[in-house]
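Data block below; observations after.
The other protein chains are all here in position, but one chain of the complex has been omitted.
Every chain is named by a letter (A, B and C) in the order it is written, and numbering of its residues begins at 1.
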Amino acid sequence: MTSIKNALAGLWSLVVGMGITGKYFTAPLVTVFYPRQEAENIETYRGHVELVGKEDEAGVPLCIACGQCARQCPSQCITVSAKVAPADPAESKDGKPAKPKRLKTPGVFQLDYNLCSLCGQCVQVCPVDSLRYSNNVYFAVFTRQETNIDLLERLERQAKEGK
Amino acid sequence: MTMSPQLSSDPSDFYSQSFSKGARENTLILNMGPQHPSTHGVLRVIVELDGEYIVRAEPVLGYIHRMHEFMGQKKTYTQYLPNMGRVDYLHATAWNWAYVGAVEQLAGIEVPERAEYIRVLTCEINRICSHLVWWGAYLLDLGAFTPILYAFEDREFLLDILQRVTGSRLTYCYFRFGGVYADVDDKFIDDTRTFIQRFRKRLKMYEALVTKNFILRKRCEDIGVLSVQTARKYGCTGPVIRGSGVPYDVRRAVPYSVYPELDFEIPTFSEGDAMARYMVRLKEMEQSLRIMEQVMDRMPDGDIQGKTPKTLKPPKGETYFAVEGARGKIGVHLVSDGSATPYRVKLRAPGYSNLSCFAELSKGTLIADAVSILGSLDLVIPEIDR
Amino acid sequence: MINPEYYPLVRMVIFLVAMMAFVGLNALVLVYAERKIAGHVQRRPGPFHVGWHGLLQPLADAGKLMAKQLLTPWSSDKLLFWAAPLLSFLPVILLFLPIPFGETLYGLNVNLGVVLILAFSGLNVLALCLAGWASNNKYGLLGAARAVAQSVAYEIPLLISVLTVALMSGSLDLHAITVQQGAWPWQWYGVLNPLAFFIYFISILGETNRAPFDLPEGESELTAGFHTEYSGMGFGMFFLSEYANMVVVCCVASILFLGGYQGPIESGWWWFLLKVYALLFIIIWMRWTFPRVRFDQLLNINWRWLTPLALLNLVGTVIVLRLAG
Partner (left out) sequence: MIPNIAQSLKAEAMVECDPKTGQAVQLRVTAEQLLPAAETLDAAGYFLEDVSGVDVQDGFELNYHFDHVQTPGRITLRLMASHDDPKAPSLALLIPGADWHERECYDFFGVDFKGHPDLKALLLEPGTEPPLIRDAKSRIPAFELSLVYPQPEPEAADDEEAKKAAAKAKAKEKAAAKAKEKAAKADEANPESAAAKPEAATDGEQAEAETPEAKPAEADKQEGAEQ
């Protein structure tokens, strides 16, 4: 008797399940039709890092080319090197040419996004807050080389587009 | 029948050969994985079958082994942080916590109270995420295709919430020594509260759709019964041992952070079968919701980052720190030689111990049961292989 | 103009060709329906981008299947390996012959239509068995073993429930059985004898390997079961025959239990198709709701519940019929 009762209760549980999926069958969809629509949460997404421009000069980064971000990076995906000013002949002493001067602005700032794990330690370590996350969600490329982003160029482009 | 020249030699590998040495007569040796729908990624299980009954089973690991422990010896303490989100991608914050906690314990770094609350909050949110994925994937193993999408629908809300503070959706690298990376805002709290309301209703739906489902109960009840003794001998922790009736939860047993101040229960079920483990996880999600509510009510204002030296060099010595992950006890054994690089990082993955009892559990069951048992242990292979 | 009524062979050939087209078309419709229903149950759109609301998606799928390379495993029995998909597909067309889609819309008027269908539907299991065996794959073999045990087991309650209806109507002629039921639901055998309908419905799930009884292919255990090794149209044939089989059993169900092409207001083939597709919808709906049962449970359901129930039902029906008159 109990087994029959159990079997009936079991069958009823199946009917209840069908009811639930049936209800959702008629319920509105929850997906986003991607190419035509975009998800709403993109502004909180933290993509690859990008440089922050100066307030008065948007195309010039705050970066002082100290290279801390590059050293802190767990996967060595940042390459920074300071811009080098040509040696000033006036400063030459005793006939020796003056050493080229390292400027406090980056000449190269490359990010190899292939390696980046988005941990954000470069952003945290930067002494002048020159790095921030971009929300570049739709970052798709055809070759591996293209993931090597020139952040200086990116900043200049952004500055131009901004104006 | 002609044989292809390349394959005419015995194609079996080291593990197949060593496994088949012990085979009985008239049995079938079946290789499940590393690409098999129910072995969750890249686990490989070799089974010896008598009909559809399993005589013997042996999991073969290492297909996604990344030698995290070696990387730990090569990177500085901070540089090793992102690795933690990738050990167990489903409960990344717990691994974050285990490692960060070990370093803090060793170096004596104080964590501000607000940061502790935020840690608990994100960890519990992440725990629900993890259980939801498990719930969906387990039912997928049992042949129900729809629940995983309902689970993902709910998980999506949580990922959005977590993305607000952590910036990413899966492999979080959010905890820092002495605090967390970013502060939570009001929208985060509001969203979480809305989610809690919504999720309580959804849990009822889960129960009606799946938990009470006759077929599911038949597939889970009395399957893979794990006795308390066996569970202990294999070092099982988390929902697996709680499904055997032992209320062992690191959050209560060796309280860390602000857990002692929070009021929550440790759900246990004494049956020890797959259904008990299933129920434990479902109940744990409810408890996580409770914890989240309390945390949000009590969260104090203040700093989220304590004082940490710029270059971290913990004193010589060792420490062991354990947290409760979604799969069980996550332990980090950290040895420091006083330099900026860890001397040794040993990661204790809960899934590793949980899986090791599979060979015993699956003896004499059907293949379908083995799939059910494997699923009920909640395996994340990257964590097991490390 | 030749009246095909007087040339049964011509009629049969025309009908068979038509049925081939119907089976092909129907597979497209069912693939689309299956994916759309699955999508909406799971709150996603399903196929959406190929054609309006993804209408052309099944065609694209079919194109892909046909264009795919046919792989033959080196250790397989090549003859049987390729005979199996053909064997699974071809007899299915025959099953449509005696089915009356409308009052005059049928291929072959035989007075033993039920027997013909039951006889030919048994062939499918042979194909599954061959496929699993010939591909020389352990998963395939296990799938084939399951398929045989399952199909043989579920044929019994299926037969008995069909027999119940045959007793009620006193005929094995599908046409006659249809006509005996009225146009209205309370005149249908499915309503008069719901237990037989229920048993029949469960049995066809087992017979056609549909979820929750899709064990021969149960992908979480056996990857794809008997058709693990098939690619391209080899798999496509199994796929076609599975859908065709589903349609056949649903056709038979609608004839035996739901009054066939008869319906309120205006009888005709539209009623028949409506009933068939309603049943198919329920079958698909079930697939996207339930977990899969275990193999021993599957057999237990059959031997412990369905077969005894079907027998009891048969006896009960006989007694009632006797008493009634």
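Just so it is clear, contacts are C-beta pairs under 8 Å (C-beta built on N, C-alpha and C of every residue); 3 or more make two chains touch, one makes a residue touch a chain.
From a predicted model like this one, the values you see are computed outputs, not experimental measurements.
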Sort through B:His40, B:His91 or B:Arg386 and give me the one touching the missing partner chain. B:Arg386
Mind pulling the chain B residues that touch the left-out chain? 14, 18, 61-62, 65, 67, 69-70, 73-76, 79, 102, 105-106, 108, 232-236, 241, 246, 248, 253-254, 310-311, 313, 316-322, 329, 331, 333, 335, 337-341, 343-344, 346, 348, 352-353, 356-357, 360, 385-386
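The definition used in the following text is that only the chains that are shown with their structure count from here on.
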In contact with chain A and with chain C at once: which chains are those? Just list them. B
Measuring between Cα centroids, which chain is at the maximum distance from chain B? C
Chain centre (avg CA) closest to assembly CA average -> B
Compute the distance, rounded to whole Å, between the mean C-alpha positions of chain A and chain C. 53
Averaging only over C-alpha atoms, locate the centres of chain B and chain C and give their separation in whole Å. 43
Taking each chain's centre as the mean position of its Cα atoms, how many Å separate chain A from chain B? 28
Give the residues of chain A that touch two or more other chains, as numbers and ranges in rising order. 14, 17, 20-21, 24, 30
Two or more partner chains touched - positions in chain C: 41-44, 288-290
Residue numbers of chain C touching chain A in their complex, please. 37, 40-45, 48, 285-286, 288-290, 305
Per the touch rule, the chain B residues reaching chain C in their complex are 1-4, 7, 28, 30, 36-38, 52, 139-146, 149-150, 153, 209-210, 213, 215-216, 218-219, 366-369, 371
Contacts from chain A onto chain B in the complex sit at residues 9-11, 13-14, 16-17, 20-21, 24, 30, 41, 44-46, 72-75, 117-121, 124, 133
